[in-house]
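Let me give you the structure first, and then I'll get to my questions.
Shown here: the complex without one of its protein chains, the others still in place.
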Amino acid sequence: MEFSAQSIADLLKGTVEGNPDIKVNNVSKIEEGKPGTLSFLANPKYTNFIYTTNSSIVLVNKDFKAEKEIKATLIRVENAYESFANLLEFYNSQRHHKSGIEQPSYIDETAKYGDHIYIGAFTYIGKHVKIGNNVKIHPQVFIGDNVTIKDNVTIFPGVKIYYDSIIGNYCTIHAGSIIGADGFGFAPTDTKDYKKIPQIGNVILEDYVELGANMCIDRATMGSTIIRKGVKLDNLIQIGHNVEIGENTVMAAQGGIAGSTKIGKNCMFGGQIAIANHITVADGVKAAARSGIAGSIKTEDAIVMGAPAFDIRQFQKSHIVFTKLPEMRKQLIEMEKEIAELKKKLDS
Amino acid sequence: MEFSAQSIADLLKGTVEGNPDIKVNNVSKIEEGKPGTLSFLANPKYTNFIYTTNSSIVLVNKDFKAEKEIKATLIRVENAYESFANLLEFYNSQRHHKSGIEQPSYIDETAKYGDHIYIGAFTYIGKHVKIGNNVKIHPQVFIGDNVTIKDNVTIFPGVKIYYDSIIGNYCTIHAGSIIGADGFGFAPTDTKDYKKIPQIGNVILEDYVELGANMCIDRATMGSTIIRKGVKLDNLIQIGHNVEIGENTVMAAQGGIAGSTKIGKNCMFGGQIAIANHITVADGVKAAARSGIAGSIKTEDAIVMGAPAFDIRQFQKSHIVFTKLPEMRKQLIEMEKEIAELKKKLDS
Partner (left out) sequence: MEFSAQSIADLLKGTVEGNPDIKVNNVSKIEEGKPGTLSFLANPKYTNFIYTTNSSIVLVNKDFKAEKEIKATLIRVENAYESFANLLEFYNSQRHHKSGIEQPSYIDETAKYGDHIYIGAFTYIGKHVKIGNNVKIHPQVFIGDNVTIKDNVTIFPGVKIYYDSIIGNYCTIHAGSIIGADGFGFAPTDTKDYKKIPQIGNVILEDYVELGANMCIDRATMGSTIIRKGVKLDNLIQIGHNVEIGENTVMAAQGGIAGSTKIGKNCMFGGQIAIANHITVADGVKAAARSGIAGSIKTEDAIVMGAPAFDIRQFQKSHIVFTKLPEMRKQLIEMEKEIAELKKKLDS
């Protein structure tokens, strides 16, 4: 796709300064600008680059004043950063604009779907599934029986959604993720083997949830595993059965939350964190990457680190001493000797 | 699916007390009971809820004595908890009762399969594959050449099983898991790049193994990676080439076992544990979540924690001191001063 400076200015309600017919087909950072690309200048630190950039078009704030000649065509807008973000969003929405039902696909005759939908080839839609309007289901997706998918949802290739799951409005699920597989529930028997505990609950994603690639959310044993509105979960994350995650909580890649744990809203979790089962984490808690939260955190907005995790500043201080433990041990042994000598002297 | 109190009582060999025609289509905890659902009462702690629950039906032990009026219809059974578990199992088996071969699917003409099987749409079955009786292979599964799948196996959507793998009786594999991809074997060359070591072994799952979603078991370099009878592995786990896991060992999500390691039977591993390559772990060993087992564990039933892991009680004690290291360091510096003063005094 190519866009002219004029068409971009029209879209962003900006004004062109230079060649309105020059065309771009990609974006670049202003400091790495190439012909045929569009950049933006928002941070004053980068102002120098506008005089040397090879980008064909640069978005600038309305009040930007050039001090030297500029090769690029400028588009003046109210807020260059926001306009750039809006432009990317528009560009992305154009790219992903697929529609219709590709063949071969498998749609059970009892399934229902709304308007403006895309169903990719090799996608499977089971019995009594309900799909809303403006939903894009890419190729090779599996939607199990009785699943509900609300409006404006995007599901990337290869996602598998088990029966009874509910996917809220404006959710996005990236490729390969698994929603609603059985929770890990086995009861030990007298003969040291295990009996499966049937997992008959479901998974509910509320609105505006975004899930990364190849991650897993287990169905509840009974009741629901619930991901509240606005939660964002990165790739390769594991969410156990009956977990509840509060609104707008975000978690970076490869973290895990064990069964029946309840996480507050507005929490932020770094990569590869682990949260134990059957605990509660208060609203606004932050945990550094690799933290292992082993017990409930009741203090809102607490910031923790380590495994088991505790207050991040305490952890960092402890870790500094940890790196010096061998010296500290030597010191201790030295001091023992000195005390022994002092005793000897004193007793003699 | 809806069931009447009478039909449930017949199934469980119980007796109805109340309306035999009342119907339920789901289950709930007694304390969260809703009309149209069935609950059970087994733990005496929950007895009070039976007088207030909105569940339509409650399973109770034969000898339960009501002290007040009860709104719900009761079904009296020998053991309410066991009956409930059996009911869930029955319910689940009904839900998953799919059969036949959906189209389009790809089944090589040299593949063989038994009776009462289900093969979902978009599933691929390669050359010389052997599939037993009562096997359910959901949509979008890949079964490579020469794979053997025994009886009563369930394979959920999107599982990929590479060539030569053997899947035992009564195994369950959840969505997206990969069985038999190449082990991570590369030999360094003189030019600092790597030459691939061909991985020509296979993977064997014995009977009653259950695997979670999006997990991986690598094929052996030579010989077999072996998962013994009754092993249960959770989501996103990594099992390296030539690993052997003993009977009835269980591992929670996101753990990993590196190549050629041999794990005993009846072990229990928490989430996100790591086990090094070429080591041996004795029978009955337990490791807390996030443990890193770096060397062989020869003591049966040992319980470990930490990374590198050691005895859990020792670890917990060490960790308590770790959280106080900065104070301990201050103390040490203080004592050094005192010793120096004592010396001075004594010498003067």
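The chains carry the letters A and B, assigned in the order they are written, with residues numbered from 1 in each.
Please note the rule applied: contacts are C-beta pairs under 8 Å (C-beta built on N, C-alpha and C of every residue); 3 or more make two chains touch, one makes a residue touch a chain.
For clarity, every value in this text was computed on a predicted model and none was experimentally measured.
For the options A:3, A:64, A:156 or A:310, the residue in contact with the chain missing from this view is A:156.
For the options B:36, B:223 or B:326, the residue in contact with the chain missing from this view is B:223.
The missing chain lies against chain A, touching residues 27-29, 32, 85, 88-89, 91-92, 95, 102, 104, 120-122, 138-140, 156-158, 174-176, 208, 210, 212-214, 229-230, 232, 234-236, 247-248, 250, 252-254, 266, 271-272, 289-290, 307, 319, 322-326, 328-329, 332, 335-336, 339, 342-343, 346. In the full complex, chain B makes contact with the omitted chain through residues 104, 106, 122, 124, 140, 142, 144-145, 158, 160, 162-163, 176, 178, 181-182, 184, 186, 192-200, 214-216, 218, 222-223, 236, 238, 240, 254, 256, 258, 272, 274, 276, 292, 294, 307-308, 310, 314, 317-318, 320-322, 324-325, 328, 331-332, 335, 338-339, 342, 345-346.
Everything that follows uses one rule, which is that only the chains that are shown with their structure count from here on.
Separation between the centroids of chain A and chain B, computed from CA atoms only, is 25 Å.
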